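Scroll down for the structure; my scribbles are underneath it.
As you look at this complex, bear in mind that one protein chain is not there, while each of the others sits in place.
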Amino acid sequence: MADEKRSRSVRSALRHDGRARLALGLVGLIVAAELLSNWSPAVESFVITTLINVMIVVGLYILIGNSGVVSFGQISFMALGAYMTGLITVEASRKEFLLPDLPGWLSSLHLGTLPALVIVVVLVGLIAALLGIPLMRLSGLSASIATLSLLIISNVLITQSSSITGGNQTFIGVPVTTTTEVALVGAILAIFVAIWFRRSRIGLLLRASRDDEPAARAAGVSVTKERVVAFGISGALIGLAGAFYAHFVGSFSPDDFYFEITFTTLAMLVVGGLYSLEGAVVGALLISTIQEMLGRLENGEGLGPIHATLHDGVTAIVLACIVIAVMIFRPSGLMGHRDTDDEGPADEEDRPTPVVPADDPEAAT
Amino acid sequence: MNDQPILKVDGLSVAYGPVRALRGVSIEVRRGRTVSVIGPNGAGKSTLLWTITGLLKPAAGSVELEGEVISGLKPETIARRGLAIVPEGRHNFLSLTVADNLRLAQIAGRRRGGDEALYERTLDRFPVLRDRLDSPASQLSGGEAQQLAIARALLTKPLILLLDEPSFGLAPLTVEGVFEELVRLKEEGMTVLMVEQNAGKALEVADDAYILSNGEVETASSAESLKSQEDFDAAYFGEGGAF
Partner (left out) sequence: MLQHIFDAAATGSLYAVIALGIALVFGVMRLVNFAYGELLMVGGYVVLLTAGLPWPLIVACTLAAVGIVAFLMERIAFRPVREADPTTMLITSFAVSILLQNIAVWIAGRRPKGVSFGSSLSEPVDIAGASVPIVEPVTLGVVAASLILFVFIMRKTELGVQMRAAAEDFRMARLMGVRADSVIVAAFVASGVLAAIAALLLVATTGSVSPYMGLQPVLIGFVATVIGGMGSLIGAAVGGFALGAVTVLLQVVLPESVVSYRDAFVFSFVILVLLAWPQGLFANRAAEERV
(Lines give C-alpha, C1' and ligand atoms only; values in the text may rest on other atoms or scores of the structure.)
Protein backbone atom coordinates (compact mmCIF):
# COMPACT_ATOMS: atom_id res chain seq x y z
CA MET A 1 0.00 0.00 0.00
CA ALA A 2 2.69 2.41 1.06
CA ASP A 3 4.57 1.62 -2.07
CA GLU A 4 1.61 2.35 -4.20
CA LYS A 5 1.06 5.66 -2.49
CA ARG A 6 4.63 6.64 -2.98
CA SER A 7 4.61 5.70 -6.59
CA ARG A 8 1.50 7.75 -7.06
CA SER A 9 3.11 10.79 -5.54
CA VAL A 10 6.19 10.25 -7.66
CA ARG A 11 3.91 10.11 -10.60
CA SER A 12 2.14 13.32 -9.80
CA ALA A 13 5.45 15.04 -9.15
CA LEU A 14 6.62 13.89 -12.51
CA ARG A 15 3.48 15.15 -14.04
CA HIS A 16 4.02 18.56 -12.56
CA ASP A 17 7.59 18.39 -13.66
CA GLY A 18 6.30 17.45 -17.12
CA ARG A 19 3.94 20.41 -17.17
CA ALA A 20 6.73 22.72 -16.15
CA ARG A 21 8.86 21.35 -18.95
CA LEU A 22 6.04 21.77 -21.43
CA ALA A 23 5.48 25.38 -20.37
CA LEU A 24 9.19 26.09 -20.43
CA GLY A 25 9.53 24.47 -23.83
CA LEU A 26 6.69 26.47 -25.33
CA VAL A 27 7.93 29.76 -23.90
CA GLY A 28 11.38 28.94 -25.22
CA LEU A 29 9.91 28.18 -28.65
CA ILE A 30 7.98 31.46 -28.76
CA VAL A 31 10.87 33.61 -27.56
CA ALA A 32 13.36 31.95 -29.87
CA ALA A 33 11.03 32.25 -32.85
CA GLU A 34 10.35 35.94 -32.22
CA LEU A 35 13.97 36.84 -31.58
CA LEU A 36 15.27 34.97 -34.60
CA SER A 37 12.57 36.34 -36.88
CA ASN A 38 13.69 39.89 -36.21
CA TRP A 39 17.23 39.01 -37.20
CA SER A 40 16.76 39.08 -40.97
CA PRO A 41 14.14 38.11 -43.53
CA ALA A 42 16.17 35.03 -44.41
CA VAL A 43 16.20 33.86 -40.81
CA GLU A 44 12.51 34.66 -40.48
CA SER A 45 11.71 32.46 -43.41
CA PHE A 46 13.77 29.69 -41.79
CA VAL A 47 11.77 30.11 -38.57
CA ILE A 48 8.45 29.87 -40.39
CA THR A 49 9.54 26.83 -42.38
CA THR A 50 10.64 25.16 -39.18
CA LEU A 51 7.35 25.87 -37.43
CA ILE A 52 5.40 24.46 -40.36
CA ASN A 53 7.63 21.39 -40.20
CA VAL A 54 6.78 21.09 -36.50
CA MET A 55 3.09 21.08 -37.43
CA ILE A 56 3.56 18.36 -40.02
CA VAL A 57 5.73 16.17 -37.84
CA VAL A 58 3.39 16.51 -34.86
CA GLY A 59 0.59 15.58 -37.25
CA LEU A 60 2.55 12.50 -38.26
CA TYR A 61 3.16 11.71 -34.59
CA ILE A 62 -0.56 11.73 -33.82
CA LEU A 63 -1.04 8.83 -36.19
CA ILE A 64 2.29 7.01 -36.10
CA GLY A 65 3.24 7.67 -32.50
CA ASN A 66 -0.06 6.50 -31.10
CA SER A 67 -1.03 3.71 -33.46
CA GLY A 68 2.35 2.50 -34.70
CA VAL A 69 1.03 2.57 -38.27
CA VAL A 70 3.73 4.18 -40.39
CA SER A 71 1.98 6.14 -43.10
CA PHE A 72 3.86 7.35 -46.14
CA GLY A 73 0.76 9.10 -47.42
CA GLN A 74 0.12 11.97 -45.01
CA ILE A 75 1.80 14.48 -47.29
CA SER A 76 -1.16 13.98 -49.65
CA PHE A 77 -3.15 15.94 -47.09
CA MET A 78 -0.58 18.69 -47.05
CA ALA A 79 -1.00 18.97 -50.81
CA LEU A 80 -4.75 18.92 -50.44
CA GLY A 81 -4.64 21.70 -47.84
CA ALA A 82 -2.32 23.83 -49.94
CA TYR A 83 -4.32 23.55 -53.16
CA MET A 84 -7.61 23.97 -51.35
CA THR A 85 -6.63 27.18 -49.63
CA GLY A 86 -5.09 28.37 -52.86
CA LEU A 87 -8.33 27.86 -54.76
CA ILE A 88 -10.29 29.62 -52.05
CA THR A 89 -8.07 32.63 -51.44
CA VAL A 90 -6.68 33.55 -54.86
CA GLU A 91 -8.57 36.52 -56.28
CA ALA A 92 -11.28 35.65 -58.75
CA SER A 93 -9.82 37.76 -61.54
CA ARG A 94 -6.44 36.06 -61.22
CA LYS A 95 -8.04 32.65 -61.13
CA GLU A 96 -9.88 33.37 -64.36
CA PHE A 97 -6.58 34.16 -65.96
CA LEU A 98 -4.51 31.36 -64.43
CA LEU A 99 -7.08 28.58 -64.42
CA PRO A 100 -9.55 29.40 -67.18
CA ASP A 101 -11.12 25.95 -67.11
CA LEU A 102 -12.08 26.12 -63.46
CA PRO A 103 -15.75 25.34 -62.73
CA GLY A 104 -17.76 28.54 -62.33
CA TRP A 105 -18.53 28.38 -58.61
CA LEU A 106 -14.88 27.71 -57.75
CA SER A 107 -13.77 30.45 -60.06
CA SER A 108 -15.87 33.10 -58.39
CA LEU A 109 -15.14 31.86 -54.86
CA HIS A 110 -12.93 34.22 -52.94
CA LEU A 111 -12.53 34.23 -49.16
CA GLY A 112 -9.99 35.51 -46.68
CA THR A 113 -7.25 33.38 -45.18
CA LEU A 114 -8.99 32.63 -41.90
CA PRO A 115 -12.25 31.19 -43.28
CA ALA A 116 -10.15 29.31 -45.81
CA LEU A 117 -8.13 27.70 -43.02
CA VAL A 118 -11.30 26.64 -41.23
CA ILE A 119 -12.67 25.08 -44.41
CA VAL A 120 -9.34 23.32 -44.99
CA VAL A 121 -9.21 21.80 -41.51
CA VAL A 122 -12.77 20.54 -41.68
CA LEU A 123 -12.73 19.26 -45.25
CA VAL A 124 -9.27 17.73 -45.23
CA GLY A 125 -9.99 16.14 -41.85
CA LEU A 126 -13.18 14.61 -43.22
CA ILE A 127 -11.54 13.41 -46.40
CA ALA A 128 -8.68 11.90 -44.41
CA ALA A 129 -11.09 10.13 -42.09
CA LEU A 130 -13.04 8.77 -45.06
CA LEU A 131 -9.87 7.51 -46.72
CA GLY A 132 -8.80 6.12 -43.38
CA ILE A 133 -11.83 3.87 -43.15
CA PRO A 134 -10.46 1.41 -45.68
CA LEU A 135 -6.76 2.19 -45.23
CA MET A 136 -6.66 1.81 -41.47
CA ARG A 137 -7.91 -1.74 -41.63
CA LEU A 138 -4.37 -2.54 -42.65
CA SER A 139 -1.38 -2.89 -40.36
CA GLY A 140 2.36 -3.04 -40.64
CA LEU A 141 3.89 -3.23 -44.08
CA SER A 142 0.54 -3.49 -45.82
CA ALA A 143 -0.49 -0.16 -44.31
CA SER A 144 2.80 1.44 -45.31
CA ILE A 145 2.53 0.27 -48.91
CA ALA A 146 -1.13 1.27 -49.13
CA THR A 147 -0.45 4.77 -47.80
CA LEU A 148 2.51 5.07 -50.15
CA SER A 149 0.07 4.24 -52.93
CA LEU A 150 -2.14 7.04 -51.64
CA LEU A 151 0.75 9.49 -52.00
CA ILE A 152 1.35 8.41 -55.58
CA ILE A 153 -2.35 8.54 -56.44
CA SER A 154 -2.70 12.03 -55.03
CA ASN A 155 0.32 13.19 -57.02
CA VAL A 156 -1.16 11.77 -60.21
CA LEU A 157 -4.50 13.41 -59.50
CA ILE A 158 -2.91 16.82 -58.84
CA THR A 159 -0.66 16.77 -61.88
CA GLN A 160 -3.39 15.48 -64.17
CA SER A 161 -6.34 17.59 -63.04
CA SER A 162 -4.78 20.63 -64.61
CA SER A 163 -8.07 22.49 -65.03
CA ILE A 164 -8.27 22.77 -61.24
CA THR A 165 -4.68 22.63 -60.04
CA GLY A 166 -2.75 23.92 -63.00
CA GLY A 167 -1.15 20.49 -63.31
CA ASN A 168 2.62 20.48 -63.33
CA GLN A 169 2.66 24.26 -63.55
CA THR A 170 3.46 26.26 -60.47
CA PHE A 171 0.34 27.37 -58.64
CA ILE A 172 0.83 31.09 -58.02
CA GLY A 173 -0.83 34.07 -56.43
CA VAL A 174 -1.71 32.72 -53.00
CA PRO A 175 -1.78 35.66 -50.56
CA VAL A 176 1.27 35.58 -48.31
CA THR A 177 -0.22 35.77 -44.84
CA THR A 178 1.76 33.26 -42.79
CA THR A 179 3.88 35.33 -40.44
CA THR A 180 6.03 34.01 -37.61
CA GLU A 181 3.14 34.60 -35.22
CA VAL A 182 0.67 32.71 -37.38
CA ALA A 183 3.09 29.81 -37.74
CA LEU A 184 3.70 29.83 -33.99
CA VAL A 185 -0.03 29.59 -33.35
CA GLY A 186 -0.18 26.66 -35.78
CA ALA A 187 2.71 24.78 -34.20
CA ILE A 188 1.45 25.29 -30.65
CA LEU A 189 -2.07 24.33 -31.68
CA ALA A 190 -0.69 21.13 -33.17
CA ILE A 191 1.22 20.33 -29.99
CA PHE A 192 -1.87 20.84 -27.82
CA VAL A 193 -4.03 18.76 -30.11
CA ALA A 194 -1.43 16.01 -29.87
CA ILE A 195 -1.32 16.18 -26.06
CA TRP A 196 -5.09 16.13 -25.86
CA PHE A 197 -5.31 13.22 -28.26
CA ARG A 198 -2.66 11.23 -26.49
CA ARG A 199 -4.48 11.57 -23.19
CA SER A 200 -7.86 10.79 -24.68
CA ARG A 201 -9.37 7.36 -24.37
CA ILE A 202 -8.81 6.74 -28.04
CA GLY A 203 -5.15 7.64 -27.72
CA LEU A 204 -4.73 5.28 -24.79
CA LEU A 205 -6.43 2.44 -26.62
CA LEU A 206 -4.31 3.05 -29.68
CA ARG A 207 -1.09 2.93 -27.73
CA ALA A 208 -2.17 -0.29 -26.10
CA SER A 209 -2.86 -1.71 -29.55
CA ARG A 210 0.43 -0.37 -30.87
CA ASP A 211 2.37 -2.44 -28.41
CA ASP A 212 0.33 -5.57 -28.80
CA GLU A 213 -2.24 -5.50 -31.55
CA PRO A 214 -3.54 -9.05 -31.25
CA ALA A 215 -4.01 -8.62 -27.51
CA ALA A 216 -5.86 -5.36 -27.98
CA ARG A 217 -8.11 -6.90 -30.59
CA ALA A 218 -8.69 -9.86 -28.33
CA ALA A 219 -9.65 -7.46 -25.54
CA GLY A 220 -12.33 -6.06 -27.80
CA VAL A 221 -10.61 -2.85 -28.87
CA SER A 222 -11.65 -2.41 -32.47
CA VAL A 223 -8.37 -0.80 -33.37
CA THR A 224 -9.61 0.18 -36.81
CA LYS A 225 -12.06 2.78 -35.55
CA GLU A 226 -9.51 4.44 -33.29
CA ARG A 227 -6.97 4.46 -36.08
CA VAL A 228 -9.44 6.12 -38.42
CA VAL A 229 -9.88 8.91 -35.88
CA ALA A 230 -6.11 9.32 -35.57
CA PHE A 231 -5.78 9.30 -39.35
CA GLY A 232 -8.43 12.01 -39.66
CA ILE A 233 -6.93 14.28 -36.99
CA SER A 234 -3.46 13.77 -38.38
CA GLY A 235 -4.76 14.55 -41.87
CA ALA A 236 -6.56 17.71 -40.68
CA LEU A 237 -3.42 19.05 -38.97
CA ILE A 238 -1.17 18.25 -41.88
CA GLY A 239 -3.75 19.77 -44.23
CA LEU A 240 -3.64 22.91 -42.12
CA ALA A 241 0.15 22.86 -42.27
CA GLY A 242 -0.18 22.61 -46.06
CA ALA A 243 -2.41 25.69 -46.07
CA PHE A 244 0.07 27.57 -43.87
CA TYR A 245 2.80 26.53 -46.25
CA ALA A 246 0.80 27.82 -49.23
CA HIS A 247 0.25 31.16 -47.51
CA PHE A 248 3.94 31.29 -46.67
CA VAL A 249 5.51 30.57 -50.05
CA GLY A 250 2.71 32.02 -52.18
CA SER A 251 3.45 29.64 -55.03
CA PHE A 252 4.05 25.92 -55.14
CA SER A 253 3.98 22.93 -57.47
CA PRO A 254 2.98 19.25 -57.14
CA ASP A 255 6.57 18.15 -56.57
CA ASP A 256 6.64 20.12 -53.32
CA PHE A 257 4.33 17.48 -51.89
CA TYR A 258 5.96 14.26 -52.94
CA PHE A 259 8.72 11.90 -51.90
CA GLU A 260 11.26 14.50 -50.79
CA ILE A 261 9.15 16.11 -48.10
CA THR A 262 7.67 12.75 -47.16
CA PHE A 263 11.17 11.57 -46.44
CA THR A 264 12.37 14.68 -44.60
CA THR A 265 9.35 14.91 -42.32
CA LEU A 266 9.44 11.19 -41.59
CA ALA A 267 13.16 11.57 -40.91
CA MET A 268 12.38 14.31 -38.39
CA LEU A 269 9.97 12.06 -36.53
CA VAL A 270 12.28 9.07 -36.69
CA VAL A 271 15.28 10.99 -35.43
CA GLY A 272 13.33 12.45 -32.54
CA GLY A 273 11.61 9.18 -31.76
CA LEU A 274 8.66 7.64 -33.56
CA TYR A 275 6.64 7.25 -30.39
CA SER A 276 7.38 10.51 -28.63
CA LEU A 277 5.71 13.91 -29.02
CA GLU A 278 8.73 15.62 -27.55
CA GLY A 279 10.76 13.69 -30.08
CA ALA A 280 8.56 14.92 -32.92
CA VAL A 281 9.16 18.55 -31.94
CA VAL A 282 12.86 18.15 -31.20
CA GLY A 283 13.35 16.16 -34.41
CA ALA A 284 11.60 18.81 -36.46
CA LEU A 285 13.66 21.63 -34.91
CA LEU A 286 16.94 19.77 -35.19
CA ILE A 287 16.60 18.49 -38.73
CA SER A 288 15.14 21.75 -40.00
CA THR A 289 18.16 23.56 -38.57
CA ILE A 290 20.65 21.15 -40.08
CA GLN A 291 18.81 21.36 -43.37
CA GLU A 292 18.85 25.16 -43.32
CA MET A 293 22.54 25.41 -42.53
CA LEU A 294 23.65 22.86 -45.09
CA GLY A 295 21.19 24.22 -47.62
CA ARG A 296 22.70 27.68 -47.33
CA LEU A 297 26.16 26.30 -47.82
CA GLU A 298 24.92 24.32 -50.79
CA ASN A 299 23.49 27.47 -52.34
CA GLY A 300 26.74 29.30 -51.73
CA GLU A 301 25.12 31.79 -49.36
CA GLY A 302 27.66 31.10 -46.66
CA LEU A 303 26.94 30.67 -43.01
CA GLY A 304 28.31 33.43 -40.82
CA PRO A 305 32.06 33.17 -41.08
CA ILE A 306 31.93 29.90 -43.05
CA HIS A 307 32.08 30.40 -46.76
CA ALA A 308 32.64 26.91 -48.01
CA THR A 309 30.33 25.91 -50.82
CA LEU A 310 28.84 22.46 -50.57
CA HIS A 311 27.98 20.35 -53.52
CA ASP A 312 24.37 19.86 -54.56
CA GLY A 313 22.97 16.78 -52.82
CA VAL A 314 25.08 16.98 -49.67
CA THR A 315 22.18 18.08 -47.46
CA ALA A 316 20.15 15.04 -48.40
CA ILE A 317 23.19 12.80 -48.01
CA VAL A 318 23.80 14.06 -44.48
CA LEU A 319 20.12 13.69 -43.63
CA ALA A 320 19.99 10.13 -44.97
CA CYS A 321 23.12 9.21 -43.02
CA ILE A 322 21.62 10.63 -39.83
CA VAL A 323 18.49 8.56 -40.32
CA ILE A 324 20.46 5.39 -41.03
CA ALA A 325 22.66 5.97 -37.99
CA VAL A 326 19.65 6.56 -35.76
CA MET A 327 17.96 3.41 -37.06
CA ILE A 328 21.08 1.38 -36.35
CA PHE A 329 22.20 2.81 -33.04
CA ARG A 330 19.09 4.25 -31.49
CA PRO A 331 15.98 2.98 -33.25
CA SER A 332 13.72 4.55 -30.63
CA GLY A 333 15.08 7.99 -31.59
CA LEU A 334 16.89 10.66 -29.63
CA MET A 335 14.03 11.12 -27.17
CA GLY A 336 13.31 7.43 -26.79
CA HIS A 337 9.74 6.95 -25.67
CA ARG A 338 9.79 9.86 -23.30
CA ASP A 339 6.91 12.26 -23.16
CA THR A 340 6.92 15.65 -21.51
CA ASP A 341 3.68 15.41 -19.72
CA ASP A 342 3.21 11.71 -19.63
CA GLU A 343 1.19 10.41 -16.75
CA GLY A 344 3.04 7.17 -16.27
CA PRO A 345 6.69 7.86 -15.46
CA ALA A 346 8.48 6.73 -18.56
CA ASP A 347 7.03 3.27 -18.20
CA GLU A 348 7.77 2.47 -21.78
CA GLU A 349 11.39 3.34 -21.39
CA ASP A 350 11.99 1.09 -18.45
CA ARG A 351 10.49 -1.92 -20.03
CA PRO A 352 13.07 -4.62 -20.63
CA THR A 353 13.71 -5.37 -24.24
CA PRO A 354 11.43 -8.19 -25.24
CA VAL A 355 13.35 -11.25 -26.16
CA VAL A 356 11.42 -12.62 -29.04
CA PRO A 357 13.00 -14.61 -31.81
CA ALA A 358 13.88 -11.76 -34.00
CA ASP A 359 14.41 -13.26 -37.39
CA ASP A 360 10.89 -12.92 -38.49
CA PRO A 361 9.31 -10.09 -36.60
CA GLU A 362 5.98 -10.55 -38.23
CA ALA A 363 5.67 -14.04 -36.88
CA ALA A 364 5.58 -12.67 -33.37
CA THR A 365 1.83 -12.54 -33.57
CA MET B 1 32.73 -43.57 -22.43
CA ASN B 2 32.91 -40.48 -20.30
CA ASP B 3 30.14 -39.56 -18.01
CA GLN B 4 29.70 -36.05 -19.28
CA PRO B 5 26.10 -35.21 -20.19
CA ILE B 6 25.42 -34.50 -23.87
CA LEU B 7 23.23 -31.58 -22.95
CA LYS B 8 23.40 -29.61 -19.75
CA VAL B 9 21.04 -26.75 -19.00
CA ASP B 10 22.16 -24.80 -15.97
CA GLY B 11 20.12 -22.22 -14.09
CA LEU B 12 18.39 -21.00 -17.23
CA SER B 13 16.15 -17.93 -16.99
CA VAL B 14 14.29 -16.40 -19.91
CA ALA B 15 12.05 -13.34 -19.97
CA TYR B 16 9.56 -12.03 -22.49
CA GLY B 17 9.60 -8.37 -21.58
CA PRO B 18 8.41 -8.19 -17.99
CA VAL B 19 7.16 -11.77 -18.02
CA ARG B 20 9.62 -14.35 -16.81
CA ALA B 21 8.99 -17.52 -18.76
CA LEU B 22 11.74 -19.64 -17.18
CA ARG B 23 13.35 -19.31 -13.76
CA GLY B 24 16.56 -21.09 -12.97
CA VAL B 25 15.79 -24.23 -14.93
CA SER B 26 18.46 -26.94 -14.80
CA ILE B 27 18.26 -30.22 -16.65
CA GLU B 28 20.70 -32.82 -17.89
CA VAL B 29 20.51 -35.28 -20.74
CA ARG B 30 23.05 -38.10 -20.71
CA ARG B 31 24.24 -40.05 -23.71
CA GLY B 32 21.70 -42.52 -24.99
CA ARG B 33 18.99 -41.43 -22.59
CA THR B 34 15.52 -40.25 -23.45
CA VAL B 35 14.41 -37.37 -21.28
CA SER B 36 10.90 -36.00 -21.13
CA VAL B 37 9.93 -32.57 -19.93
CA ILE B 38 6.26 -32.51 -19.11
CA GLY B 39 3.99 -29.87 -17.73
CA PRO B 40 0.81 -27.99 -18.46
CA ASN B 41 0.32 -25.48 -21.22
CA GLY B 42 2.25 -22.29 -20.56
CA ALA B 43 4.69 -23.91 -18.15
CA GLY B 44 7.60 -22.82 -20.33
CA LYS B 45 8.30 -26.08 -22.14
CA SER B 46 8.55 -24.62 -25.63
CA THR B 47 10.49 -21.64 -24.32
CA LEU B 48 13.01 -24.10 -22.91
CA LEU B 49 13.47 -25.80 -26.27
CA TRP B 50 13.68 -22.51 -28.18
CA THR B 51 16.33 -21.27 -25.81
CA ILE B 52 18.35 -24.44 -26.22
CA THR B 53 18.21 -24.07 -30.01
CA GLY B 54 19.45 -20.49 -29.77
CA LEU B 55 16.32 -18.79 -31.09
CA LEU B 56 15.81 -17.17 -27.70
CA LYS B 57 18.57 -15.59 -25.68
CA PRO B 58 18.62 -16.47 -21.99
CA ALA B 59 18.61 -13.69 -19.40
CA ALA B 60 20.74 -15.87 -17.12
CA GLY B 61 22.19 -19.36 -17.00
CA SER B 62 23.83 -21.44 -19.68
CA VAL B 63 23.37 -24.34 -22.04
CA GLU B 64 26.22 -26.76 -22.76
CA LEU B 65 26.47 -29.28 -25.57
CA GLU B 66 29.10 -31.93 -24.88
CA GLY B 67 30.73 -29.66 -22.33
CA GLU B 68 30.90 -26.59 -24.57
CA VAL B 69 28.75 -23.57 -23.87
CA ILE B 70 26.33 -23.01 -26.75
CA SER B 71 24.02 -20.41 -25.25
CA GLY B 72 24.59 -17.12 -27.07
CA LEU B 73 25.58 -18.81 -30.32
CA LYS B 74 23.50 -18.41 -33.45
CA PRO B 75 20.82 -21.06 -34.05
CA GLU B 76 22.56 -22.23 -37.21
CA THR B 77 25.86 -22.65 -35.38
CA ILE B 78 24.19 -24.69 -32.66
CA ALA B 79 22.47 -26.81 -35.29
CA ARG B 80 25.82 -27.43 -36.95
CA ARG B 81 27.29 -28.58 -33.64
CA GLY B 82 24.82 -31.45 -33.63
CA LEU B 83 21.53 -30.33 -32.19
CA ALA B 84 18.47 -31.19 -34.24
CA ILE B 85 14.88 -30.28 -33.51
CA VAL B 86 11.55 -31.60 -34.66
CA PRO B 87 9.42 -28.55 -33.91
CA GLU B 88 5.82 -28.49 -32.89
CA GLY B 89 3.74 -28.38 -36.05
CA ARG B 90 6.71 -29.97 -37.85
CA HIS B 91 7.55 -26.96 -40.02
CA ASN B 92 8.59 -28.87 -43.08
CA PHE B 93 9.31 -26.60 -46.02
CA LEU B 94 5.98 -26.96 -47.77
CA SER B 95 7.00 -25.35 -51.03
CA LEU B 96 9.95 -27.71 -51.38
CA THR B 97 9.75 -31.31 -52.48
CA VAL B 98 10.33 -34.09 -49.98
CA ALA B 99 13.67 -34.71 -51.65
CA ASP B 100 14.69 -31.06 -51.27
CA ASN B 101 13.68 -31.08 -47.61
CA LEU B 102 15.93 -34.06 -47.09
CA ARG B 103 18.68 -32.54 -49.17
CA LEU B 104 18.69 -29.48 -46.95
CA ALA B 105 19.24 -31.73 -43.97
CA GLN B 106 21.98 -33.58 -45.83
CA ILE B 107 23.85 -30.33 -46.40
CA ALA B 108 23.97 -29.89 -42.65
CA GLY B 109 24.67 -33.56 -42.00
CA ARG B 110 27.57 -33.89 -44.42
CA ARG B 111 29.62 -31.57 -42.25
CA ARG B 112 29.10 -33.96 -39.37
CA GLY B 113 30.05 -37.05 -41.33
CA GLY B 114 26.63 -37.92 -42.68
CA ASP B 115 26.92 -39.87 -45.95
CA GLU B 116 24.86 -41.67 -48.58
CA ALA B 117 24.61 -44.69 -46.30
CA LEU B 118 22.89 -42.57 -43.66
CA TYR B 119 20.53 -41.26 -46.36
CA GLU B 120 19.66 -44.78 -47.50
CA ARG B 121 19.22 -45.99 -43.92
CA THR B 122 16.91 -43.09 -43.18
CA LEU B 123 14.79 -43.75 -46.24
CA ASP B 124 14.62 -47.45 -45.32
CA ARG B 125 13.34 -46.38 -41.95
CA PHE B 126 10.59 -44.30 -43.58
CA PRO B 127 9.71 -46.14 -46.81
CA VAL B 128 6.72 -43.87 -47.40
CA LEU B 129 9.08 -40.97 -48.00
CA ARG B 130 11.04 -42.88 -50.61
CA ASP B 131 7.87 -43.26 -52.64
CA ARG B 132 7.07 -39.58 -52.41
CA LEU B 133 10.47 -37.97 -52.94
CA ASP B 134 9.26 -35.79 -55.78
CA SER B 135 6.01 -34.57 -54.27
CA PRO B 136 5.86 -31.21 -52.53
CA ALA B 137 5.96 -31.53 -48.75
CA SER B 138 2.61 -29.75 -48.64
CA GLN B 139 0.92 -32.86 -50.02
CA LEU B 140 1.95 -35.17 -47.19
CA SER B 141 -0.55 -36.39 -44.62
CA GLY B 142 -0.03 -35.53 -40.95
CA GLY B 143 1.74 -38.80 -40.20
CA GLU B 144 3.93 -38.59 -43.29
CA ALA B 145 4.81 -35.02 -42.48
CA GLN B 146 5.90 -36.06 -38.99
CA GLN B 147 8.04 -38.79 -40.53
CA LEU B 148 9.64 -36.25 -42.85
CA ALA B 149 10.33 -33.95 -39.92
CA ILE B 150 12.02 -36.73 -38.00
CA ALA B 151 13.88 -38.00 -41.05
CA ARG B 152 15.12 -34.50 -41.70
CA ALA B 153 16.40 -34.19 -38.16
CA LEU B 154 18.14 -37.59 -38.29
CA LEU B 155 19.85 -36.74 -41.58
CA THR B 156 21.73 -33.93 -39.85
CA LYS B 157 23.43 -36.70 -37.84
CA PRO B 158 22.66 -35.07 -34.51
CA LEU B 159 24.26 -35.62 -31.12
CA ILE B 160 20.88 -35.02 -29.59
CA LEU B 161 17.38 -34.89 -30.96
CA LEU B 162 14.88 -32.36 -29.58
CA LEU B 163 11.21 -33.09 -30.00
CA ASP B 164 8.58 -30.42 -29.37
CA GLU B 165 5.15 -31.93 -28.74
CA PRO B 166 5.61 -34.81 -31.18
CA SER B 167 2.02 -35.93 -30.75
CA PHE B 168 0.54 -32.48 -31.31
CA GLY B 169 -2.22 -32.36 -33.88
CA LEU B 170 -1.92 -35.99 -34.94
CA ALA B 171 -4.55 -38.70 -35.11
CA PRO B 172 -4.30 -41.24 -32.23
CA LEU B 173 -3.10 -44.00 -34.50
CA THR B 174 -0.38 -41.77 -35.90
CA VAL B 175 0.66 -40.78 -32.39
CA GLU B 176 1.12 -44.46 -31.66
CA GLY B 177 3.44 -44.71 -34.65
CA VAL B 178 5.46 -41.70 -33.58
CA PHE B 179 6.10 -43.15 -30.14
CA GLU B 180 6.99 -46.54 -31.62
CA GLU B 181 9.54 -44.67 -33.69
CA LEU B 182 10.89 -43.07 -30.54
CA VAL B 183 11.31 -46.43 -28.88
CA ARG B 184 13.23 -47.63 -31.93
CA LEU B 185 15.49 -44.58 -31.85
CA LYS B 186 16.14 -45.19 -28.20
CA GLU B 187 17.14 -48.77 -28.84
CA GLU B 188 19.58 -47.51 -31.45
CA GLY B 189 21.22 -45.34 -28.83
CA MET B 190 19.92 -41.90 -29.86
CA THR B 191 19.91 -39.20 -27.20
CA VAL B 192 16.52 -37.50 -27.03
CA LEU B 193 15.03 -34.53 -25.20
CA MET B 194 11.29 -34.38 -25.55
CA VAL B 195 8.70 -31.85 -24.49
CA GLU B 196 5.22 -33.26 -24.36
CA GLN B 197 1.81 -32.51 -22.90
CA ASN B 198 0.68 -36.08 -23.26
CA ALA B 199 2.36 -37.07 -19.99
CA GLY B 200 1.34 -40.72 -20.05
CA LYS B 201 2.92 -41.31 -23.43
CA ALA B 202 5.95 -39.22 -22.61
CA LEU B 203 6.71 -41.14 -19.44
CA GLU B 204 6.30 -44.48 -21.18
CA VAL B 205 9.31 -43.97 -23.43
CA ALA B 206 11.39 -41.76 -21.16
CA ASP B 207 14.27 -42.74 -18.88
CA ASP B 208 14.22 -39.51 -16.94
CA ALA B 209 11.58 -36.87 -16.55
CA TYR B 210 11.24 -33.30 -15.38
CA ILE B 211 8.02 -31.60 -14.48
CA LEU B 212 7.99 -27.96 -15.45
CA SER B 213 5.47 -25.70 -13.80
CA ASN B 214 5.30 -21.91 -13.95
CA GLY B 215 8.73 -21.76 -15.49
CA GLU B 216 10.43 -23.79 -12.77
CA VAL B 217 11.48 -27.40 -12.47
CA GLU B 218 9.12 -28.87 -9.94
CA THR B 219 10.33 -32.44 -9.91
CA ALA B 220 13.24 -34.24 -11.46
CA SER B 221 13.52 -37.99 -11.22
CA SER B 222 13.49 -41.20 -13.14
CA ALA B 223 10.42 -41.64 -15.25
CA GLU B 224 9.72 -44.92 -13.50
CA SER B 225 9.39 -43.43 -10.06
CA LEU B 226 7.54 -40.41 -11.34
CA LYS B 227 4.81 -42.54 -12.80
CA SER B 228 4.01 -43.91 -9.40
CA GLN B 229 4.37 -40.71 -7.49
CA GLU B 230 1.47 -38.81 -6.11
CA ASP B 231 2.94 -35.37 -6.52
CA PHE B 232 2.98 -36.01 -10.21
CA ASP B 233 -0.78 -35.97 -10.24
CA ALA B 234 -0.83 -32.96 -7.99
CA ALA B 235 1.64 -30.99 -10.03
CA TYR B 236 0.24 -31.99 -13.32
CA PHE B 237 -3.47 -32.26 -13.08
CA GLY B 238 -3.68 -29.69 -10.34
CA GLU B 239 -2.75 -27.00 -12.86
CA GLY B 240 -5.60 -28.01 -15.05
CA GLY B 241 -5.80 -27.44 -18.75
CA ALA B 242 -3.44 -30.24 -19.64
CA PHE B 243 -6.08 -32.60 -20.85
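The first chain written gets the first letter, and so on, giving A and B; residue counts start at 1 in each chain.
Note that in this section a residue touches a chain if its C-beta (ideal position, glycine included) is under 8 Å from a C-beta of that chain, and two chains touch if they have at least 3 such contacts.
Model, not experiment: these values are computed from the prediction.
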{"item": "Among A:Leu111, A:Leu126 or A:Val156, the residue in touch with the chain that has been omitted", "value": "A:Val156"}
{"item": "Residue of B:Gly11, B:Gly67 or B:Gly89 touching the missing chain in the full complex", "value": "B:Gly89"}
{"item": "Contact footprint on chain B, counting only the chain that is left out", "value": "50, 53, 55, 74-76, 79-80, 84-85, 87-89, 91, 93-96, 100-101, 103-105, 107-108, 111, 152, 156"}
{"item": "Chain A residues that touch the omitted chain in the full complex", "value": "68, 70, 134-135, 137-142, 144-146, 148-150, 152-153, 156-157, 160, 259, 263, 266-267, 270, 274, 311-317, 319-321, 323-324, 327-328, 331, 357-365"}
